[in-house]
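My structure is below; once you've seen it, I'll send some questions.
With one protein chain withheld, the remaining protein chains of the complex are depicted in position.
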Amino acid sequence: MTPVEIIQRRVARELRPGTLVNLGIGLPTGVAHYIDPTAGILFQSENGIVGMGSRPPEGMEDEELTDAGGVFTTAVPGAATVDSTFSFGLIRGGHVDATVLGGLEVDEDGHLANWVVPGKMAPGMGGAMDLVSGARRVIVAMQHTAKGRPKIVPKCTLPLTAVRRITLVVTDLAVIEPTDEGLVLRERAPAVDVAEIVAATSAKLIVADEVPEMAL
Amino acid sequence: MTPVEIIQRRVARELRPGTLVNLGIGLPTGVAHYIDPTAGILFQSENGIVGMGSRPPEGMEDEELTDAGGVFTTAVPGAATVDSTFSFGLIRGGHVDATVLGGLEVDEDGHLANWVVPGKMAPGMGGAMDLVSGARRVIVAMQHTAKGRPKIVPKCTLPLTAVRRITLVVTDLAVIEPTDEGLVLRERAPAVDVAEIVAATSAKLIVADEVPEMAL
Amino acid sequence: MKPAITPEQAADMIPNGAVVMIGGFMGVGSPHRIIDALARSGRKDLTIIGNDAGRPNYGIGRLVHEGVARKIVASHIGLNPELQKHMFEGSIEVELTPQGTLAERIRAAGFGLGGVLTKTALGTIAADGQKVIEIDGEEWLYAPPLRADFALLHADRADFNGNLVYQLTATNFNPVMATAAATVICEPREIVPVGVISPDHVNTPGVLVDYLTRREAPDDPR
Partner (left out) sequence: MKPAITPEQAADMIPNGAVVMIGGFMGVGSPHRIIDALARSGRKDLTIIGNDAGRPNYGIGRLVHEGVARKIVASHIGLNPELQKHMFEGSIEVELTPQGTLAERIRAAGFGLGGVLTKTALGTIAADGQKVIEIDGEEWLYAPPLRADFALLHADRADFNGNLVYQLTATNFNPVMATAAATVICEPREIVPVGVISPDHVNTPGVLVDYLTRREAPDDPR
């Protein structure tokens, strides 16, 4: 199993039956492959659809049905089209049960930075700030480190996406939950031991005697 | 011609081709009978339709198509259904060119009172406050006096509907325009002379040497 | 798939003292079967939020008539003299709010906004005691978000997943109320399988709806 697949499979288990979920572009999008198709989970694409499906068959693409990355997509039976005010009303109003987003940094306060690297990369926040502020649960799905450098840090050095504390971080090494007391190590990836996780994390982790392995 | 018909006919001439108009319940509703049907004037009913028509033929009523008084109505070809947030968005946003409303009092500042008589009548403001605050033009259509008492007064004694100055008052005796200088008598009804209007008005009127008769 | 319940089961969910939004405009587009069940439930001290109070013993007026309501939040009660009498006597509290502001307050609650900034009612007695916010030298009346424990809605059509379609002027407050209550119960005129309604024709996505009331007469047509 690749690191990416570990993350996607583990995040898929966090999604609750019968709820609305927003998956960010990139790694989070792939989470959809691993959910139980009978669980009644609906995916929102913030450009205006509740009930986004998978990629269309070749030759069946519709230029008026794309995802938030501008890529052709489909609608599941029972989908609904909404405009941008309604789409973000759903997000801001807490009607999206979970958003899954990539991250550049997460810190001990549970703050997320994922939208700008000053002077280097300024793509704009798109819908990320609304999602991190408004979704009921914010799940960050990312590689534990970038080029060997920890992404889970004592204090974010990059500009924050929101001052709200996120719900959960899922990486290829671990599941970590920000709490009032700090970052709690909840689970470790298969064949990964706690020492390895601690070594790859510059933030302080709260570690219980027994840290269970992820179910995938 | 009855006093009510004089008012309705004169107000109808104020409505501009190709615009959206909101007519209040009661006397203003009848204004619709006197417009040029080719002028492309659309009527809004604030309960949710742009392009309200007239009463339906007997046996053709639809319980899901009523006016703001809860009375059966119809839709003209090219009508659009909207929900309450959109309907009042149109009103507040200045997309309604004219609203025609009844009045209890209008005063020298051009203020309108038409929604409450403290201790006696408190039906609620419904959409009146939004209309008087938001429509591009506010036309008050009312009898000049009530039980012999002037309704155009120096200062409203009843609670105001809005602090905004209304556009025009059309009564069975006169057309009066509130301006920076005060209430200007613009027109007199057929066979009514200026002295009669002044006598029926407790507010100060600015009267030119020549006051034309209403075209109806 | 949303649960299909009876109007009585809907009424049973609503405890004494609950805040309940009810869709409709003078009873047009109101969930009359649920209203009737609630009126007969013996429930007490409800706060009812709706455009109006219907007519005596009709629409929201039915709940006034049966003594279920302690407070009414509405824009217009002129066609319900029974409620006006209660209001003047003080036996039912009535909070009157401009219709557009009412709609926007509900939307603010449903869509996670901090409230509404409007010119409507500014400077009138209807704004007494309310907050005025000055922005760049201009005054705006602030109106707070308005949410409820329950929203009781009407729709023309629902699918099994709770996607709702409204028709003509029976739309009114139903869509916005669907966003702003902890539990949303809809009484559709008909219920169709998933996929029958085009995504472009859905007015309220089913994710906002918790329960549908079942057909009145579920006999098989054969």
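Every chain is named by a letter (A, B and C) in the order it is written, and numbering of its residues begins at 1.
As a convention for this text, a residue touches a chain if its C-beta (ideal position, glycine included) is under 8 Å from a C-beta of that chain, and two chains touch if they have at least 3 such contacts.
Values in this document were obtained by computation on a predicted structure and should not be read as measured data.
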Full-complex contact with the absent chain, from A:G18, A:P159 or A:G182: A:P159
Residue in contact with the excluded chain [from A:S84, A:T157 or A:T179]: A:S84
Touching residue (missing chain; options A:M1, A:A122 or A:A146): A:A122
Interface with the undisplayed chain - residues on subunit B: 19-20, 40, 42, 49-51, 75, 77-82, 88-95, 134
Hidden partner chain, residues of subunit A it touches: 45-49, 62-70, 73, 75, 81-85, 87-89, 91-92, 116, 122-130, 133-134, 159-164
Residue numbers in subunit C that touch the chain omitted from display: 104, 108, 112-119, 131, 133, 135, 138, 140, 142, 144, 165-168, 199-201
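Methods note: only the chains that are shown with their structure count from here on.
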Contacts common to subunit B and subunit C (chain labels): none
Furthest chain, CA centroid comparison against subunit A: B
Distance between the centres, which are taken as Cα means, of subunit C and subunit A, whole angstrom: 35
Multi-chain contact residues (two or more partners), subunit A: none
Residues of subunit C touching at least two other chains: 107
